[in-house]
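For this view, one protein chain was removed and the others were kept in their places.
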Amino acid sequence: MLNLLLSRLATAIPSIVGVVVVTFMLTRLLPGDPAAYFAGLAASPQAIAEIRTKLGLDKSLPEQFVAYVGDLVQGNLGNSLSTGQPVVTEIATRLPASAELTLFALIVAVAIAIPLGVLAAVKQGTWVDHLCRIVTTAGVSLPVFFTGLLLAYVFYYLLQWAPAPTGRLDIFLSPPPDITGFYLIDSMLSGNLETFWSALRQLALPAISMAIFSLAPLARMTRGSMLAVLGSDFIRTARASGLSPRTVVFTYAFRNAVLPVITTLGMVFSFLLGANVLVETVFAWPGIGLYAVNALITSDYAPVQGFVLTMAVLYVTLNLTIDFVYGLVDPRVRLES
Amino acid sequence: MLPLLRHARYVLSENPVTGLAFGLFALFLAAALFGPWLAPYDPLQSNATMALKPPSAAHWFGTDQLGRDIFSRVLVATRLDLTIAFASVILAFMLGALSGVAAGYFGGWTDQIVGRLADTIMAFPLFVLAMGIVAALGNEVINIVIATAIINFPLYARVARAEANVRREAGFVEAARLSGNGETRVLLGHILPNIMPIMMVQMSLTMGYAILNAAGLSFIGLGVRPPDAEWGIMVAEGANFIQSGEWWIALFPGAALMLAVFCFNLLGDGLRDIIDPRMRT
Partner (left out) sequence: MTAIPALAVEDLSVEFRTRSGVVKVLEHVGFSVDKGETVALVGESGSGKSVTAFAVMGILDAAGKVTSGRAMFGGSDLLALSERDLAEQRGRELSMIFQNPRTALNPIRRVGRQIADVLVRHGGATRNDAPRAAIEMLKKVRIPDPERRAEAYPFELSGGMCQRIMIAIALACRPALLIADEPTTGLDVTTQAVIMDLIGELAGESGMATIFITHDLALAAEYCDRIVVMHAGHIVEAAPGRALFDHARHPYSAKLLAATPGETVSLDALASIPGGLPDLRRPDLPPCRYSGRCERRSEACDQPLPQRTVGEHHVVACWNPL
């Protein structure tokens, strides 16, 4: 188990190195003079020169890279121009909002996609199968920001079932005590049902928009892998042994079929983390995506770069976790390492 | 060629949806080519007295906050959206196919470099990387094309690499080598043409994603700038009016966008069934 963890960690190292190099390049690619950008539009030439020295832009590229890595290690992502606050703290305070939204969307996606994929495979060629095909094709075709707007229009403006699409909580409620940063969990822990209900209502539409977009690869993979497994030799053995259809489908087929689905989660997270930015913009969700978009509009680059780096590190970590979980679930991988 | 046509007919009759997709594609192509001449109004002409009018006989899709005709804007935007997507897919194809084929054919350090490059790109959530690239390169349409091409690059490189690797030892390659062709000639003249059908499938499969990605970037204010007509930015403009009930501003460009992506996804699936039925899932 420790071996497995270490071997997976080792494979993540090149990815992290790559991510750091790319984000460094992105900071140096800024058109024109990066120092001018970081100094802001109204800065005097002296201020720009000062910033250049401060940022180390007058040094050679390798030296700059070493300085960049040094800053990263100390958790220094620079300061935001518009607020003057360190980007790290701003991202840290906004991260739980994004994480809650993304994870909740993932749960919704998995809860719909996997049963749908399994049913489509078990009842291949029936209406469930066609439904699965339609849902997956339509799901990837719907621009996530457009789905979000449609949902907001229908459920907020027309039906008034959903609250106004702004923020994580009804404006008259105060946030729950900060324990995990996830409003759903924190409100439950503090026993505040009203807050929980409000948070859930706010979360529903953005999470569903993201889920619709990301469930397609999950459902497709579940269906495909379930079909492959159901046609395999050992399922024939299980049927020939008279095992009940339930045991055959769930204990034997599904547990094998779920392995490739776990691998697909990597792609699903790529979808989700990207969609996160757009959905936060639509629903004024106070997460890091909205933070980055607002910074982009004001040409405030340090937050944008901090955001890209944070997302990449998160994504690498998630992939690492997926790999590790896969190793735990599949004895062939677990016992080999 | 003839068996391929017969197979195509078979696939079309099995799956009429593919036929529908071809029809839609023709429609979009027409809109992209002739949009400016077909549009009933000037897409940039604002008219304060006509602002925020719902769909009517005169303005099929209604008007926006500046009184511009949304139907004309949606129609004219087709060219820009499809051009961005086509350009980025072609760029991704050129980068990916060439480096992938070289990696698969030569192996060794070429393979190492291409593989590491692809892995590094894949280590990012792709849309986020695209955001970062456009932010760094500057807020221009061309940079949307570049960013979208870069995030699609690994897909092409991997497919091309795998296909070239399989064909490296194939008989026709051996024959070309023995008849005195240099490595580069073998690569470009014999291997690349052979993997074209599969790359074509890949291109149509990624077209939809490229359109989505580009529209997403302009939705958050990157690349295309107002008052230019582009579906993503039009949806973004309409987003401000959803809460007050003016649905048509966002709906029509959004629907056009969705239909275009849907069309290319179906087309990709259909092409894959025609060219390489084994890949079907």
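The chains carry the letters A and B, assigned in the order they are written, with residues numbered from 1 in each.
One rule holds for everything that comes next: a contact is a pair of C-beta atoms (placed from the backbone, for glycine too) under 8 Å apart; a residue touches a chain by one contact, two chains touch by 3 or more.
Bear in mind the structure is a predicted one, so any value in this text is a computation, not a measurement.
*Asks:* Which of the displayed chains are touched by the chain that has been omitted?
*Replies:* A
*Asks:* Decide which residue listed in A:A42, A:V73 or A:A240 touches the omitted chain of the complex.
*Replies:* In the full complex, the listed residue that touches the missing chain is A:A240.
*Asks:* Which is it among A:S15, A:T102, A:N256 or A:N319 that touches the chain not included here?
*Replies:* Hidden-chain contact among the options goes to A:N256.
*Asks:* Suppose we count only contacts with the excluded chain; which residues of subunit A make the list?
*Replies:* So the residues of subunit A touching the unseen chain are 124, 232-234, 236-245, 247, 251-252, 255-256, 259, 329-332, 335.
By definition in this document, only the chains that are shown with their structure count from here on.
*Asks:* CA centre of subunit A versus CA centre of subunit B: separation in Å?
*Replies:* For subunit A versus subunit B, the centre distance works out to 23 Å.
*Asks:* Going by the contact rule set out above, which residues of subunit A touch subunit B in the complex?
*Replies:* 14-16, 18-19, 21-23, 25-27, 29-31, 137-138, 140-146, 149-150, 152-153, 156-157, 164-165, 220-221, 223-224, 269-270, 272-275, 277-278, 281-282, 292-293, 296-297, 301, 304-305, 307-308, 311-312, 315-316, 319
*Asks:* In their complex, what parts of subunit B are in touch with subunit A?
*Replies:* Those residues of subunit B that touch subunit A are 116, 119-120, 123-129, 131-133, 135-138, 208-209, 212, 215-216, 219-222, 232, 235-236, 238-239, 242-245, 247, 250-251, 254, 257-258, 261-262, 265-266, 269, 281.
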